[in-house]
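Left out: one protein chain. Kept in place: all the others.
Every chain is named by a letter (A, B and C) in the order it is written, and numbering of its residues begins at 1.
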Amino acid sequence: MIRAGIVGGTGYTGVELLRLLASHTEVEVVAITSRAESGRRVDELYPNLRGVYDLAFEEPDVRLLAGCDVVFFATPHNVAMHMVPELLAAGTRVIDLSADYRIRDAELWSRWYGEPHASPEWLPRAVYGLPELHREDIRSARLLACPGCYPTAIQLGWLPLLAGGLVDTGTLIASAASGASGAGRQAKIDNLLSEVSGSFKAYGVSGHRHLPEIEQGLAAVAGGQVAVTFVPHLLPMVRGIHATLFARLRAPAEGLQALYEEYYADEPFVDVLPPGVFPQTRTVKGANRCQLSVVVPQNRDTVVVMSVIDNLVKGASGQAVQCMNIMFGLAETRGLEQVGLLP
Amino acid sequence: MIRAGIVGGTGYTGVELLRLLASHTEVEVVAITSRAESGRRVDELYPNLRGVYDLAFEEPDVRLLAGCDVVFFATPHNVAMHMVPELLAAGTRVIDLSADYRIRDAELWSRWYGEPHASPEWLPRAVYGLPELHREDIRSARLLACPGCYPTAIQLGWLPLLAGGLVDTGTLIASAASGASGAGRQAKIDNLLSEVSGSFKAYGVSGHRHLPEIEQGLAAVAGGQVAVTFVPHLLPMVRGIHATLFARLRAPAEGLQALYEEYYADEPFVDVLPPGVFPQTRTVKGANRCQLSVVVPQNRDTVVVMSVIDNLVKGASGQAVQCMNIMFGLAETRGLEQVGLLP
Amino acid sequence: MIRAGIVGGTGYTGVELLRLLASHTEVEVVAITSRAESGRRVDELYPNLRGVYDLAFEEPDVRLLAGCDVVFFATPHNVAMHMVPELLAAGTRVIDLSADYRIRDAELWSRWYGEPHASPEWLPRAVYGLPELHREDIRSARLLACPGCYPTAIQLGWLPLLAGGLVDTGTLIASAASGASGAGRQAKIDNLLSEVSGSFKAYGVSGHRHLPEIEQGLAAVAGGQVAVTFVPHLLPMVRGIHATLFARLRAPAEGLQALYEEYYADEPFVDVLPPGVFPQTRTVKGANRCQLSVVVPQNRDTVVVMSVIDNLVKGASGQAVQCMNIMFGLAETRGLEQVGLLP
Partner (left out) sequence: MIRAGIVGGTGYTGVELLRLLASHTEVEVVAITSRAESGRRVDELYPNLRGVYDLAFEEPDVRLLAGCDVVFFATPHNVAMHMVPELLAAGTRVIDLSADYRIRDAELWSRWYGEPHASPEWLPRAVYGLPELHREDIRSARLLACPGCYPTAIQLGWLPLLAGGLVDTGTLIASAASGASGAGRQAKIDNLLSEVSGSFKAYGVSGHRHLPEIEQGLAAVAGGQVAVTFVPHLLPMVRGIHATLFARLRAPAEGLQALYEEYYADEPFVDVLPPGVFPQTRTVKGANRCQLSVVVPQNRDTVVVMSVIDNLVKGASGQAVQCMNIMFGLAETRGLEQVGLLP
C-alpha cells in the first residue's frame, strides 16, 4: 500500500485527488494539509467525501509528510519549491501539480512568475509529467512536475503534427477555453457566478503563464523553436478545457486521421475520435481522458485540431495519479477507470 | 455473471445505467435496444462510453431480451407494461425505471396517465423499489417498479417523521426542484437551454404525476391517509433534485436529529448531515446517495426537511442497480461506490 | 432635473441603478461614491456603461452628497444608518436600498443584525418603500427604506389573501429561491461559479434576516400576528427571485383568480397571470415587474401562490426608482418601461 500525502488539500485539485484515490486500491491517503483549515474534517468541507475518508486537515509540516511514500502538491505556485528539497532529501517522492518545476530555465520561470525560484537546482532534475511524452523518465522520477491544464490539452493536440514535422512551427495558434474551476477555489470577484455565468471572454491575451511551458514542450518535440499565439478564454461552466488549434501545413496533407490514430494507438487515455465527430468537454467530465479530432477545413492549408480534457482530471489530478501509477510500477489505469459523467 | 438487457437505452437513465454498470464486476450488458437508433453503436451516441462497451442498439424484441437474467426498462411510461408480462413468463426478471408499475391501483394509474393499464394483473405483484422501505420484498421480486425521482427524495425525507407519527399527515407540503435531465432526452422547446438557462419556474402545480405515488408510499408508512401539496420546479442545471419538505409537528419536538440518524444508521445510501449543515445537490452528483437535513426553524411548530439526490442515480439508474444487487444477492453497494463529482 | 447621488456604486444594485437611470429623462446622476474604487471611472468597472456616463467614483462624503436632491444607498447594511441623519438634516432625501431602516423596532433590528442601530430615532419615520402598500406615505417620505428582494416577492404574493383574511396566518410557508446576484458583488468562496453552478441548496433555514421584515409587513396587513416559515434557496443563475407560497384556506375558496386580478388592477408593476400560467423568472429579467399566479391544487385546502421578480429591479433598484418617481411627483413608470429580456 502506497502511503500518500496531499499538501493544499482544500483546493479543487486536492478534492479531486481525494475523489480519484478513493477508488484506487493500492493507495492510502494518510495525511492532508491546509494551513487555513487545519483541524477541520475533510468531509466537513467536502460532504461528497462523507463515509469515504476519515481525515482532518493538518498544518503543512515536512516531518509529517516525510513519512509518506509520495506527496502531492495541490497548491498554488510558489509553495512546493520551498518544501520539496527537504521532502526529497527525506526520501519521499513528490508529484507537484503546481507550476513550480515545469519550466527548466530558472530565469524564464522567474520572468513569468515574478520572483526568484527557491530551489532552481531541482529544475533540471524534475520530470515533466506528460506520460504520452515522458513515460520512461517518469518511471524513475523522484520529482514530477505535472503539466498545466492548457499545456496538456494543447500539447496532446499537436504532438503528432509536430513530431511528424508536418506544420510550420512559427505560426501556431491556440485558441483555448477553460471552465471556471481552472481558476481555483479562490475568493475573487472575477470568479463569482454573477461575473462569469452567461458570459464569455478572453483573458491573459498579452501573455498567459502557460505559454512558456507550452512552447518549451512543443519545441522539444519539433526539434527547434516554436512560436505559439495562445489565447485562453473563460467558459461559464465548472469543468473542462477545449483547445482549438490552428497550424499551417507544410505540404498538402492526407492521412492525418490515420496519423493521429496510430500515434495514440497504445495510449490508454488519449482517444482520437472518428472522422467528422468533434469532441465536447462533457464527454470527458470526471474522466482521465483526452479526446481529439483533426480536420482540414475545405481542404485548404490550415489544419484544425480540437482537443478536450477535464482540467481537474487529465489536466491535473488524474494525470498526477497516472504518473504516480507509472512511478510505482502499477498498471497505468489503476484508479482512473471513471467514465465521463454525461449528461 | 448476470446478463443484463436495457430497453430504451438512448435516454439519460439508459446511458446512466451503462455508466454505472461499467464498474460493476458482476454484470455484463448483453443487449440494449432503441427503435430510433437501431444499428447505431452506443459509443457513437455517447462518446463517453468509447472503449467501455462494444455494443450497438438493437430493435426491442422480447426474444432477444428473454435471454437476459434481468431487463431494465429505461423507457417513458407506457412501454414496459406491454412487454413485461411476456418477459416475466420467459423467466427474466424486470426492473422498470418507468412509472408503469408504481401505482397499485389500476384505476388511479389510468386517471393520471390517461390510458388503461395494459397489464393490470401485474400491478399488485410489482415490488416498489425503494430499498429503505421494501428491502425484504425486493429480494424475491420478479418485477420491480423503481420509484420516480421526486418520490425517492420526498419519501426518504419524510419517512422517519411519518413512521414515528410525529407530524400532521393532512397538511404536508413538498416544494421540490429538479434539474432538466429529469425531463428526459426529448426534443421539446420547453427543455432547450435557451428556455431553461438562467430561469426558474414551477410546473405541474395543479397536479404532477408523481403525486399519487408519493401519497401512496407515505400513506403506507403513516398507516392512514396523507395529503401532500406538491409543487415541482425546474432548475437551470442538468442533474439533481432538492426537496424542501414542510410538516406540522403534533407536539414540540426534540431529538429529531437523533431520530433521523438512528432511522438511517444502517442505510448505505442515506446520509443524515450534521446539525446546521444543509444539503446541496452537487455533493451527490453522480453518486447513489440521498443526503438529508432536518431543522425546526425558530423552534416553532413546523419541521423542515431538506433532501437531495441525483435524479439520474438514486432517483433512477443507481437505485435500479441497488435493487438489482438485492434481487441477485450481491452486496448492495456493488457498482455504486462512485463519489459525488465536486465541483 | 433631479440631481441624484449613489453611495456604494460598485455593487450590483449600484450598477443597476445606473442602468435604469440612464433612460430616465428627469434624473441626472451627479455623484457616485465608493471607498474602494475612488478615482476610477465608472465605465472602467462597468464597460456596459461606456458612452452613457462620464462619472468617476468618489470618496463617500456627506458634503458632496448633500448637494443632491436624492441620495440612494446601494450599500450593505450598517452604512446608511451612520450617514443618513446628516444628509436628511441637509435637506436631501434618502432612498436606502439596504436593510438599515426596514424594521421599525430597533431592538428587533439589533437582534438580527448583530449590533446596535446607529440612528434609531429615524426608524419610526422611515417609510417602507413598497408602493403597492404605502404609496401615499411614500409621496411625502424624506427617508425611504426599500424592501428586501425576498420580502418584495413574498409580500406581493400574499397581500390579497391576507388583506382578505382568507388564510390562516399562523402556518404560512414561503419556499423561495434567488439568483446569486442577491448575495452581492463580494469576494466570497460560497459565491464562486465553481461552487454555485450546477447546484441548488437551501440556506439560512434556521433564520434569514429577511424574516422579521416579512412578518412585520404581513402582520400590518393581516391586522395581527403572523408566523412564516421561510426557507430561501440559492439558484445557479444570476438574476431572479421565485417565491412559492403556501397557506391554509380558512374556508373553501372560489374566485381567488378574480380577487388577485382586482387587487392589483391598478398596479403598473404587478401582473397577475391568467389561470394555468405559472411565472418564470426569465419573463421579468431586467424589468420592474412582479408576475403572480394563484392555484389551489386538487381543490384541497392549501392555496399556492407563485411570485417572481428580478431581485435587482423590482427587488431593489427598480423599486427604488419607482419610489423616487412617487416622491418627486413624476409618473410612476418613468424610466421603468424596460421589457423583460427573453430569452
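In this section, contacts are C-beta pairs under 8 Å (C-beta built on N, C-alpha and C of every residue); 3 or more make two chains touch, one makes a residue touch a chain.
Small disclaimer: the values here were computed from a predicted structure and weren't measured.
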| item | value |
| --- | --- |
| Residue of A:3, A:41, A:135 or A:248 touching the missing chain in the full complex | A:248 |
| Identified contact with the non-displayed chain, of A:3, A:233 or A:250 | A:233 |
| For chain A, residues in touch with the removed chain | 171, 173, 175, 177, 194-195, 197-203, 205-207, 227, 229-231, 233, 235-240, 242, 244, 246, 248, 276, 278-282, 285, 293, 295, 297-298, 300, 302, 304, 306, 308, 343 |
| Residues belonging to chain C that touch the chain removed from view | 12, 15, 19, 22-23, 44, 46-52, 181, 185, 197-198, 238-239, 271, 273-274, 277, 279-280, 282-287, 291, 337-343 |
| Touching residues (missing chain, whole complex) on chain B | 12, 179-181, 183, 185-189, 191-198, 236-238 |
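Note that in this section only the chains that are shown with their structure count from here on.
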| item | value |
| --- | --- |
| Interface residue overlap between copies chain B and chain C, same or different (over half shared) | same |
| Geometric centre distance via CA averages, chain C-chain A, whole Å | 45 |
| Interchain centroid distance [CA atoms averaged], chain B/chain C, Å | 39 |
| Set of chain A residues in contact with two or more other chains | 12, 181, 185, 197-198, 238 |
